[in-house]
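The complex appears here minus one protein chain, its other protein chains still in place.
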Amino acid sequence: MTLKQIEGSHGVAEAIALCRPEVICAYPISPQTHIVEGLGEMVKAGELRAEFLNVESEFAAMSVAIGSSAAGARTYTATASQGLLFMVEAVYNASGLGLPIVMTVANRAIGAPINIWNDHSDSMSQRDCGWIQLFAETNQEAMDLHIQAFKLAEELSLPVMVCMDGFILTHAYERLDVPTQEQVDRYLPPFEPRQVLDPAQPVSIGAMVGPEAFTEVRYLAHAKQLQALDRIPELSAEFNAIFGRDSGGLVRPYRTEGAETVVIALGSVLGTIKDVVDEMQDAGHKIGVLGITSFRPFPLEAINKALQGAKRVVVLEKCFAVGVGGIVATNVRMALDGTGQEVRTVVAGLGGRAITMSSLNQLFLDAMAGKLEALTFLDLHRGVVDRVLERERQIRRSGPIAESVLRDVGTVASNIA
Amino acid sequence: MSLQTVKFYQTGTFTVGNRLLAEDERTIQATAARSNSLNCGHRACQGCGEALGARYAIDAAMAAANGQLIAANATGCLEVFSTPYPETSWQIPWIHSLFGNAPAVASGIAAAMRIKGRSDVRVVAQGGDGSTTDIGFGCLSGMFERNDDVLYICYDNEAYMNTGVQRSSATPPAVRTATTMPVGPEPGNVFGQGKYLPAIAMAHGIPYVATATVADLRDIEYKVRKAINIRGAKYLHIFVPCPLGWGSAAHDTINLAYLAKECGLFPVFEAEQGEVTGVSKIRRLIPVEEYMKPQRRYAHLFGKKPALETIAKIQARADHNIKKYGLLEQGAQR
Partner (left out) sequence: MSIVLDKPFAITLDVGSSLANKTGSWRTARPVYLDRLPPCNNQCPAGENIQSWLNLAEEKQYEAAWRKIMEENPFPAVMGRVCYHSCESACNRGTLDLPVGINSVERFLGDQALKHRWKVEPGKSTGKKVMVVGAGPSGLTAAYHLARLGHAVTVFEASAKPGGMMRYGIPKYRMPREKLGAEIARIREMGVDIRLDSKLDDVARTMNDGGFQACFLAVGLQRGRCVDIPGAGEGQEKIAVVDAISVLRAVELEEATALVGRVVVYGGGNTAIDVARSAIRLGAVSVTVVVLEPREHMPAHPAEVKEGIEEGLHLINLRQVRRIDGKVLTLEIMVAGDGREYLHTGQSETMEADVFVQALGQAGDFNALCNLPGIVIEDGAVEVNAELMTGSAGVFAGGDMIPAQRNVTAAIGLGKKAARNIDAFLRGEKPRLKPKADIADFSKLNTRYYSDAPRTIRPILDVVRRSSGFAEIVGNLDEESAVFEARRCMSCGNCFECDNCYGVCPDNSVIKLGPGNRFKFNYDYCKGCGICAAECPCGAIKMVPEEI
């Protein structure tokens, strides 16, 4: 192992390279660009023996990945935000066909309004696409998760999305522990596809399936994800055995012993939360943290178990379902079905808004005091939204033009209460 | 161009086989050992030009690639009628992903073969005119400009047939489709729209672009063989009549393809590095009406009061092709 002071993206690129990918396709979108740039350079320099394709869109990137993976090549791509949405049709297709592609999503907000900064809206928009979704807390974990992701994907013949926060992780320079090729080779066996386009043994991949078998196909996809619930902790343990580092797994409890309040989150924000929780525990507050690494499959049982003893759960998420509220929180409620434990949703960090320790400190104090509403938007500029809402209310009341005119001249005024 | 100069052998090289030709001069379709890449039991309509064109082309590709062939298929009739679970008609390694991504999927397969050192394996992608000229155009253009080692075959039946005969950008003017009905002041598809993909493919400067029809098997086989033996991006545009969408008799499929070429509406040529290098001459020039009349999609032009002006505009398109591509033998009678 070598310690290197490098950018997160660069670290991921090195980890990917160690996994000996055979086909890499790329289309530029911030903030994932540095990863594929790094890989492209390695291929061009002859350091990495792989096919590197500059494609014309993310849709093409995933489509190329589908082709190469189906042809038995270990395949990698990366995207973010709008790019992920542009490839959605192919994203669903890759999982439907059971192709073990590994893709990094450098999490970023979705427009409009266009916004390049980090939140989890992109990955979360694909929560039902059939891919496994792993969220990295740190750049070290991002590197490690990619190595685990290839093994998991190829064992199950399912695609895996490794999610890492855009800019916060991808563009952060830090000291990273880069594994040796020997270690990775020991951990990750060569790709043996479950189905492959091979002239020696022809098959037809991608048949049209009607009502007579479609439900069964979907059920089997679900069953495969449930298998992943067993394999993910095992792969994490195997990883530890070779690399000497605890990475991955389904969930990651932090100081939850005796905690009455547990904060749940995904990704890099866990670091900040842990710092705040450390301070609060030192001040005598019974508060802990539960990080979720595997969002798909969603580890209902592991979460339920990790939260035993907690009275209330605060789910802090960098995304939300407009018109309903939390996405992660909704899933967590499923895990706590019947326990009566209180779940509060906090939407934070959208479009890259900073999540500060002081804001979190106040938030958690409010939570422990039972003062949190069911859905809270952290650091929402209340004055701004109120003014806008008020203006819209007034405009709305003006109604259709004809009616407005009549109202202005007083004709219908008496009829309006 | 692909017709061999043979001595007068009854049918020469016009028929599929010809017992009078030497074995190596016969077509692949004439051999009992052809691969039948698209096998019996598929669910294409009676007289389907696309099913026929696909077997012609893929069998030829199989032969040219010594059986080392992988195909990617766009969504569409060809995909739907060939692979409804639990039955597939394909006898080759074949993948269907989406409507608009067959060229990219094929690029991925080609990349995989390259990295695995399987230069013997050849890759084709195929789809209808909708997936090729419309929804898959971006991926196709990308595959072309990267010069990926893929032969893309478009089976052009001039509309979205699988979804119920809607207009595509390959639908010719005046044609009736479900979205260009023969009503109003300009009945059928309008003039002045649409795109001609072979020319666009040529503009990419790829090594090989060709057109063909199901009426000339030998020409298809020649072009597929040539394309398979070229490294880089290749485009083959095959004209395949659709009895359902065109309102033509099931038995008329090959005849209509022949007439389309003979009237000049569908020029048959090949181009290398963006330059036309060969043209299939018209054998007996016919007016466009002879091609149009057997098709109900043109029926509104031939009612009690024939739409002479519209027909003349279509004839002008044919004349333009004849001039542009030099479709007539020198000294041939107009």
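Note that the chains are named A and B in the order they appear, and that numbering of residues resets to 1 at the start of each chain.
Rule of thumb we're sticking to: a contact is a pair of C-beta atoms (placed from the backbone, for glycine too) under 8 Å apart; a residue touches a chain by one contact, two chains touch by 3 or more.
This structure is a prediction, so every number in the text was calculated from the model and none was measured.
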Of B:N36, B:N147, B:Q166 or B:T179, the one touching the omitted chain in the full complex:
B:N36
Which one, A:N54, A:N115 or A:S157, makes contact with the chain that was left out?
A:S157
Please pick, from A:E216, A:D230, A:D275 or A:E392, the residue that touches the omitted chain in the full complex.
A:E216
Going by the contact rule already stated, which one of A:V203, A:L229 or A:L378 would touch the omitted chain in the full complex?
A:V203
In the whole complex, what residues of chain B lie against the chain that is missing from view?
7-20, 26-27, 29-30, 32, 36, 38-44, 46-49, 51-52, 55, 82-83, 85-92, 217, 243, 249-255, 258, 283-284
So which bits of chain A touch the chain we can't see?
96-98, 157, 194-195, 202-207, 209, 213-214, 216-217, 220
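We take it that only the chains that are shown with their structure count from here on.
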How many angstrom lie between the CA centroids of chain A and chain B, rounded to a whole number?
44
Please name which positions on chain B make contact with chain A in the complex.
67-70, 72-73, 79-80, 82-86, 88, 90-98, 100-101, 104-116, 121, 138-139, 141-142, 145-146, 148
Which chain A residues qualify as touching chain B in the complex?
22-23, 25, 49-51, 53-57, 59-60, 63-73, 75, 89-90, 93, 97, 197-199, 201-210, 212-213
